[in-house]
Structures are given as structure tokens and as C-alpha cells.
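Left out: one protein chain. Kept in place: all the others.
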Amino acid sequence: MDYQKYTIATLGSHSALQILHGAKAENFNTLLITTPDREKFYKRFSFIDEVKTIPTFADFPTVEKDLKDKNVIIIPHGSFVAYLGVEKNKNMTLAYFGNKAVLDWEQDRDKQKKWLLESKINMPPQYDSIEKAQFPVIVKSFGAAGGAGYFLAKEKQEFENKIKTFKSNKYIIQKYILGVTLYIHYFYSALTNSLEILSMDRRYETNADGLGRIPAIMQQEIDIDPSYVVVGNSPLVLRESMLPEAYDMGERLVASSKKLISDKGLFGPFCLETIITPDMNFYAIEVSARIVAGTNLFTDTSPYSIFHHEKPVSTGRRIAMEIKQAISENKLELILD
Amino acid sequence: MDYQKYTIATLGSHSALQILHGAKAENFNTLLITTPDREKFYKRFSFIDEVKTIPTFADFPTVEKDLKDKNVIIIPHGSFVAYLGVEKNKNMTLAYFGNKAVLDWEQDRDKQKKWLLESKINMPPQYDSIEKAQFPVIVKSFGAAGGAGYFLAKEKQEFENKIKTFKSNKYIIQKYILGVTLYIHYFYSALTNSLEILSMDRRYETNADGLGRIPAIMQQEIDIDPSYVVVGNSPLVLRESMLPEAYDMGERLVASSKKLISDKGLFGPFCLETIITPDMNFYAIEVSARIVAGTNLFTDTSPYSIFHHEKPVSTGRRIAMEIKQAISENKLELILD
Partner (left out) sequence: MDYQKYTIATLGSHSALQILHGAKAENFNTLLITTPDREKFYKRFSFIDEVKTIPTFADFPTVEKDLKDKNVIIIPHGSFVAYLGVEKNKNMTLAYFGNKAVLDWEQDRDKQKKWLLESKINMPPQYDSIEKAQFPVIVKSFGAAGGAGYFLAKEKQEFENKIKTFKSNKYIIQKYILGVTLYIHYFYSALTNSLEILSMDRRYETNADGLGRIPAIMQQEIDIDPSYVVVGNSPLVLRESMLPEAYDMGERLVASSKKLISDKGLFGPFCLETIITPDMNFYAIEVSARIVAGTNLFTDTSPYSIFHHEKPVSTGRRIAMEIKQAISENKLELILD
């Protein structure tokens, strides 16, 4: 089996270090495509064999031909859609790890809702109009954008005031579910048809995660507006008695993706972003159908990864292991698009 | 030394994955007893040699004879008392890792109080009646139950209102100590008479750990009632200058257990659940005389475990190491009950 023939590549952002570090651990060639401002940064790391610089991420198609000659396999992450948009992802002619048909279902909140419903996963109640809402509500813009497009409203008047200056005119209104957040990092193998939970995290959001350190009385007098911009992640483990349902939810998402999206369905890394309520129920906020940034906490191993693997395995490395197995079994067509 | 003769077994919940993963790392046979709804889940993990399914956990005594023939050593965890009750634990005829005499002292809050006092460990002031209380108070039901049986009251009237609908009529009233929580995971070896701190955590409780992300003004208008249901854990380390006292508290607990409980006293894994106040004092909330769920963060190694061991050691693996040593030194009677 000649891995030297293949180069694992990704865009310089999000979880690129983890992906290429994992690829190198599995002895692949590694290549990173980035913009001039980040070139110096990525060149610090010796596990990246080649850094290719393009003027802007939108120029990605101009290097496709060159990358094709290098037998590149592209690993998409959260910045691919943010930087290239769904269409440029779909039109990519390079070997692409994952099922591009899932992209539409990840991006479109109505499709997500249908997918989660079909998977029998609870969601916060959602309202067509503010008139029908139960308060408090959280209002979210459509599309990714790293968590900036949110606001809370405790009554209709507050909603009306805030919506005027909201940056998006495509949004959804959900009941605000009071609980704690948990992001579950899955990996589903299309080669063995088996599911692993590799790790878990919670997001670290500014300024939301700083508010609690300010006494209530001071908060009120300084008139704070909460924001939910994701700037990091912190690790968590889940109560073991809730793990069976966590695995089941992942399997139901995969099963319904095969029914709703395409035969191949969802595979590789994905994430279910949940809120856990005091009755110990999970409510899904979102499905991310690719590696998520919370896995960056576990670039070596994780409390869950070691239950599935005898060596240190990150999500990035797990992707490389899957590709390696597909190469050796001559099944690359099962995992590339 | 023939480990093949022994099988390490536990109930399918709480920290079972860690316990059996650690046992397998030390080359023991592993067996899990669980209920039908969790059978599929535990069969995912190859380090579990056998999954034995019983209709309900209460049916455990029906399989004891069979387990005895397999030379099983049972590792108890937090779900043993929750599912079987203290009596069924005591009446178990299988080899049981730990000292069953400690169970009464763990379950009975009055005995816990006596034990902590004898160990010269601070506790929050406790009140016989609400008339004598200094507010705010926290009211806790007797027994385990995963942290659900709590409420806060800032004055007598609030206590009177909340106690009416409280699910338990056996409870204690404590002064609410304002600080931060820290759970210290100890292991005391009855073979070497030495203490290790293996790791530390804080609990992740719904909805208490979500409250701080909601601005004070919104909290007030949506009329939030806090709850403290433990659904996970997150990692911590302690300021090094406070570590000597953390070790000393553990040794004092062991020493006083030998005096108060029985000659063998407390050994194996245990946990002191503390609040640290701004004057850097520890207040003990509870002693858990067995492996706690927070150790599930450290199924590989931990920032403290590596100070005692040259290989990756979880609390689960540490238990297996102790059993292995006892077997090789012919001292199993020192650690089994």
C-alpha cells in the first residue's frame, strides 16, 4: 500500500492543524492551502509538508488543477462553506472526503429540522411568527457564521426592538431552552458501518461565558447585551447513563440521512449540538455534518477515543485512518465525493 | 501469576467503561452486567469480554452463583447503592473490592458529619431547624440521587414555600457557602498504606451551569428556578500551594475511618467534594467512598496521575493494578470484602 501517492490537504483555518497532524501520524503527505496573512503561521509546523498560498480563499478553484496532479484528498471543515460557499464546495473536482449531498441539509435550517424530526431527536419549539412564540425566545440567522447571529428576547417588544438592527433578514425564532450545552463529536465509518463517539466539548463564547462572573446587580447597572461569538472550547464528559442515548441519536441521524439525503448518507465526522435540560433530555440545536472545532481540544487522544482505539486518536487522525483503510481495501469510492 | 483466573466485573452504568477499560489494560478478563436497554451500547466496546444481561439491576442476586463460578471480582461504583440499595450490596456473596462497612457511613448524613468532624475537615454549618438558620441556606434530601434533591432559600418564607413540594421529607439544612466547587479524586492503597490524588473535576449541572450565560435582567423576568442535576464533568487543577492540605485531608479521612468504621477503614478510590472559599479554605460537602463519575474525564491519564505513575493510569486502571498486586502478593483478603 503506497500512501506516498496520496496527499491529504485542507484549507488553513478551523481544524487544519489537527487534520494535518493526524494525517502525518498516519504517514500521509500533507498540504495546506491558505492566504498570505496566515502563511507564516502555518509554516511553523513541521508536520505540514507544503503550504500553498492563494490571494484569497475564494481563489481556491484556481489551484485545483495543480492539486489534482498531486493526488490530493481534500478534508472539508467548518470554514469551507464559510469561505467558499456551498456551490464552490459542490463544484470542487478534487477528491473530497465526505458526501457533498449532505451540505444542503446542513445549511438549510428547514431541511435540518426535517432531518432531526425523522431521527426522532427533540428540538426546541420553533415559531413561524413572533405572535405565536412562547418566551423567552432565541432568534438565529440562517447559515453558519461562528455563532455571531443570535439574540435573546424575553417579550415581543424586545424582539421588535432587536430585530430592527439584526444583520440578517432570514432567521428562525425558537423557544429558549434552559439547560446546559453539550457538543457530541461522532465519527461514522462508511467502511465498517459503525459509529464512534470520539469526544465532547462545550463552546467558549464571548461575552456570554464572561457574564456569570459579574454580580447580578452590577450587570443590571452596566446594561449588558449578551453575545455568543465562539472563540474557543472547553472539554466535558457526559454522565455514563446518558451515553447510550448519545450513541443512539448518532445512529438515528445516520440512518435517516440514508433515507432522506442519499444512499451514502452521512459519514465521517459529525457533531450534534445539544442542550440538556434538568429532566436529562437532549434537545438538538444543530447538526454539523463535518469535523467541528471542539475536537481541537483532543488533538492527541480523548476520554472517549481511547474506548475505541488502542493508540491516541484525534478526529483528524481518525479521518486519515479511514482513508488509509479505504486505500488498502480499494474502497476509496465509498468515502470520497 | 495467573490473571486469567480472575474476571473484573461491574454494573453497566456510572464509570463502568473506565473500570473495565482499566482492567483490560492490566490484562484481566472483563465482564459487565447490565439491563436489556443498555446491552447494545456496552457491546460496542471490544475491551469488554462479556456482557451479561439481566431484566433489571435489582435482579443482580440471581446471577451471583454464575459469577462466582467465573471467579469474579466486583468493582462497585456510584450506581450500586442507587440500583441495589445498601442491603443488597452488603449481602453480595461475590468478591467485592472495598470495605462494605463504609457504605453506612457514606449513606447516612449524620455519620458522614461525624466522620468529617473527626477528620478535622470543615463543613458548612448545619441547622436542626430553619428557625436557627443563617441564610442563604441549601436544603438537601438524604441519600444520593445524582444531585437532584437540592434547593436554595434566601429567607424563611422561601424555605417554607419550597419545602411543601420537596420530594423528600428527610433533609438537611446547611448554610450556603459561597465559593467554587472542587472534587478531589483519591486512591488509598491498603497494600502500601499510601495515598495518591489521581485527578480533580467540577460537576456540570443542569440548569445551574447554564444560568450564568443569561444576563441578570433576563433571568429575573423569566423567573428561573435553579436545579442541580449532574449530567457531566469538566477538568480542573488546584493551586499547588493548596495541594498539601488536599493530601492531608485525604489521609485524615483514612485515619479516622480506621478508628470510626473498622480496622480496615476506607481504601481504594474515594472523593472529597469541596467548596473553596475566597480565604482559600476547603469546606467538605460530601465524601464518596468509591470511584466517582468525575474520574471519567481521565480514562487515559491525568495531570496528577502522572506524578505517581510512569504509565497512563486512570482510577479504573489503578483499581486493577491494586488487585493485580494483591494477587501477586497473596493479599487479596486485604482489599476484598
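For clarity, chains are labelled A and B in written order, and residue numbers in each chain start from 1.
The criterion applied here is as follows: a contact is a pair of C-beta atoms (placed from the backbone, for glycine too) under 8 Å apart; a residue touches a chain by one contact, two chains touch by 3 or more.
Keep in mind it's a predicted model, so treat the numbers as computed, not measured.
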Among B:A58, B:L117 or B:M242, the residue in touch with the chain that has been omitted: B:M242
Contacting the left-out chain in the complete assembly, out of A:T206, A:S262, A:N281 or A:Q325: A:T206
Option touching the unshown chain, where B:S15, B:Q112, B:S189 or B:Q219 are the choices: B:Q219
Contact footprint on subunit B, counting only the chain that is left out: 135-136, 152, 154-155, 178-182, 194, 200, 202, 205, 208-209, 211-213, 216-217, 219-220, 224-226, 234-244, 247-248, 275-280, 301, 303-304, 306-308
Touching residues on subunit A - with respect to the absent chain: 13-17, 21, 37-38, 40-41, 44-45, 47, 79, 146, 148, 204-207, 209-219, 221-222, 224, 227, 229-235, 293, 296-300
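The rule is short, and it goes like this: only the chains that are shown with their structure count from here on.
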Geometric centre distance via CA averages, subunit B-subunit A, whole Å: 34
